[in-house]
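Only a single protein chain was left out; the remaining protein chains are all shown in position.
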Amino acid sequence: MKRLWVAMAVFAAGLSTAHAEDILIGAIYPLSGNASQIGVDAQAAVGVMSDIINTDHAAIPMLLGKGGGLPHMHGAHIKVIFADHQNDPQKARAEAERLITQEHVVALIGSYTSATAATISQVAERYEVPYMAMDNSSPSLSQRGLKWFFRTSPHDEMFTQGMFDFYKAIGEKTGHPVKTVSLFYEDSIFGSDSSNVQKKLAAAAGIKVVADIKYRANSPSLSAEAQRLKSADADVVMPSSYTSDAILLMRSDNEIGYHPTIMAQSAGFAENSFLTSVGTLADGVMSRSSFALDAVKSRPAIPAVNAMFRARANKDLNDNTSRQIVAVQTLADAIDRAGSSKPEDIRAALTKTDIPGDQTIMPLKGVKFDSTGQNTEATPVIQQISGGAYHTIYPFDIAVQAPVWNVGK
Amino acid sequence: MMTNSILRRRRNELVAGVLVLIILAVLPLPIRDVYTQNLIILTILYAGLSQAWNILGGYCGQISLGHGLYFGIGAYVSTMLFVSAGIPPTIGMFAAGIVGAVAALLVGWPCFRLSGHYYAIATVVVGEIGYLLFLNWDFVGAATGLYVPFHGENWAALQFRTSKLPFHYVVLAFAALTWIVAWVIEGSRWGYSWRAVRDDVTAARSLAVRVFPSKMAAAAISGFFTAIGGAIYAQYVGYIDPDSVLASSFSVLIALPAVLGGVGTLWGPLVGAIVLIPTSELTRSYMGGAGGIDLMIYGGLIVVIALARPTGLVSLLGIRKQVGGANAAPT
Partner (left out) sequence: MTLDTVLQVALSGLLMGLIYALVAAGLSLIFGLMDIVNFAHGELLMLAMYATVLLNAATGLDPLLQLPVVAVGMFVLGVLIYRCLIGRALGVQFNRGMVQIFVTFGLAIFIRGAAQLAFGGDFRSVNVSWLGNKTVHFGGVYVPLPQLAASLVCLVAFAALLGISRTEFGRALEATREDRDAVALIGIDRDRIFALGWGLGAAAVGIAGTMLATFYYVSPTVGANFALIAYVTVALGGFGSMTGALVAGVLIGEVEAVTAQVLEPSLKQVGMFAIYLVVLMVRPRGLFGKI
């Protein structure tokens, strides 16, 4: 009889560990308002990575790709709760507090815009919960001495460095170096961060900035701005714009018969709606990216993950959604290694993160955080549009096609 | 007799005011969850802001759709003083109020010559110009905005790690102050002149009311308190940028509680805020993911209230109409 009781107790204990509680993560995104599509896509991306970790499926060749829950946490599942910040820092802050105190999430992820990341990271700091910035690219975020802030993807300085590395390489390769650039950026934190770095790196590379155009985001017209770009006639135009203005810029350039070489700071230029809206006008546009859909040789997990994403969102993974997937993967890995859902344990595990690049779907060297929480191994690629899709052209060793380079011709 | 009944009514209002103040003061004590606390704080803050708007928009009848400008100016002045000169926001907010009042006078000077929709649209445009200038003004951080550095718990700086209770009393004091100001104005000669200006400018002139100075006085008081509200908000959120404190949507958010609660009434702004702020926050939190339904509920609510209760929600509570309502003769 006694043995039976013991057996039942053991069985019960086994049951309770087999059905370990879900590990809750809070995600804060714009789900309504101007940037709502970003939030909707993020839900799909985060859902895909949660499925990969939690459910049983054919193994995907990446970290945590075997499924069946977190191995060191008795197969516990991760569950992501979404909240809407409507791109308002106050609401982002309130939602972060709600998720931590009410939903008891053990980590926060987010948030697309820099202003909301600013307040979410403050809340994370005060409540001592890790905040994983999945797709915020403002360098200022990781330069504020925050203890609980982490970012897997490159920030604008690293991205821009990638562009200038490419200019140097392509100049040496083709004998047509970039001598002048025009900067074209929106009047937002993203635009000013991006253009400041571009100015600094251009000066360092001896490239002259012949037009420095800060424009009003979501203007009814960009004709005059396009006219100024045309007059400046730089070797390369470098825009930092979201989707709406990216579409309008391509059309406004075309309207005045201006067809420059473009090197974009991703954002709007990476969106599907940009590609479908401007069609063939976008041929030849280059952009930095933290993702290369075509790098399947070095990142074998891409086809399976992309298929899962397509099933949910009816579009391919892009610059933003791929970053979200890797960020969730990194966070889940830290929780798994910590073997605990205590925020301080997760933070400790995050600081010891060391994921090789080929265990992710991004073309980065790996994931390793420095003391500011920034992934130092994050490296961008340069891609070019042809036939309505982006193709990787740099670094040359993972390029799938040769760049079309019209500078100097 | 008339005077006696007015005096008695005003005394009763004051008693009611004190009672509401006491209720609001003990309200947060049993509440432990941060989300509800935040909701209450925002509601009271908007009640105060909307009361400040009500002073110009309700009592004086000038429908300003540009109060976001004074709100933003307040947020920026106190934050700049704190960040670059180390002046704590408890002092900085009064400097913010003064700058806000001056700004309201500068805007009022040209705009008060306009009437009706010309005035309303001019205030929208002035607010938008302010937004664009701050967005391009590097000295105040331009688009990057300003972080309020956290230096540990500190009452003078209005900084508290995770507790929301202190902020509850800060916004309550602010809202109570605006209420008292509105109460004093209701009973003062100024109040009578302003209502005369609102109800019939020509008649007001014939009664020797100085129309332009009346509007300017209302604007200055309104701008002063709106800016103080902005200063508190900046400290509460911990980060400001032009989009989050100067966007034109703020101007409407500030006016709405008073308009729907009961314009030109003492209790309208509070009642309106109690309905609107939780609706907007709760629908976003629990329906925001459903893509647009939260906005439909919020917008629909505004339409329904405006049409069904043009005198404002206070009329549902059986609270009498505003003193000398639009249809009553000025006394």
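For reference, chains read A and B in written order, and residue numbers begin at 1 within each chain.
Just so it is clear, a residue touches a chain if its C-beta (ideal position, glycine included) is under 8 Å from a C-beta of that chain, and two chains touch if they have at least 3 such contacts.
Because the structure is a prediction, the values reported are computed rather than measured.
S.K.: Could you tell me which of the visible chains the hidden chain touches?
M.R.: Answer for the hidden chain's contacts among shown chains: A, B.
S.K.: Among A:32, A:142, A:240 or A:322, which one is in touch with the chain left out?
M.R.: Final answer for the missing-chain contact: A:32.
S.K.: Among A:161, A:273 or A:372, exactly one should touch the missing chain; which is it?
M.R.: A:273
S.K.: From the list A:55, A:143 or A:254, which touches the chain that is not on show?
M.R.: A:254
S.K.: Kindly note down the residues of chain B that lie in touch with the hidden chain.
M.R.: Contact residues on chain B toward the absent chain are 63, 65, 110, 113-118, 120-122, 124-126, 128-129, 132-133, 135-136, 248, 252, 256, 259-260, 263, 290-304, 306-307, 310-312, 325-327.
S.K.: Go through chain A and note every residue touching the omitted chain.
M.R.: Listed in rising order, the touching residues are 32-40, 187, 213-216, 218-221, 223-225, 227-228, 231, 243-244, 247-248, 251, 254-257, 271-274, 276-279, 281.
One rule holds in what follows: only the chains that are shown with their structure count from here on.
S.K.: Indicate the whole-number Å distance between the mean C-alpha point of chain A and the mean C-alpha point of chain B.
M.R.: 39
S.K.: Which residues, counting only chain B, touch chain A once they are in their complex?
M.R.: Listed in rising order, the residues of chain B that touch chain A are 33-35, 38, 42, 132, 135-136, 142-145, 147, 150, 161-162, 233, 236-241, 243-244, 281, 284-285, 288-289, 291-292, 294-295.
S.K.: Spell out the residues on chain A that touch chain B in their complex, using ranges where they run on.
M.R.: 31-32, 36, 40, 43, 82-84, 86-91, 93-95, 97-98, 100-102, 115, 118-119, 122, 125-127, 140, 144, 187-189, 191-193, 214, 216
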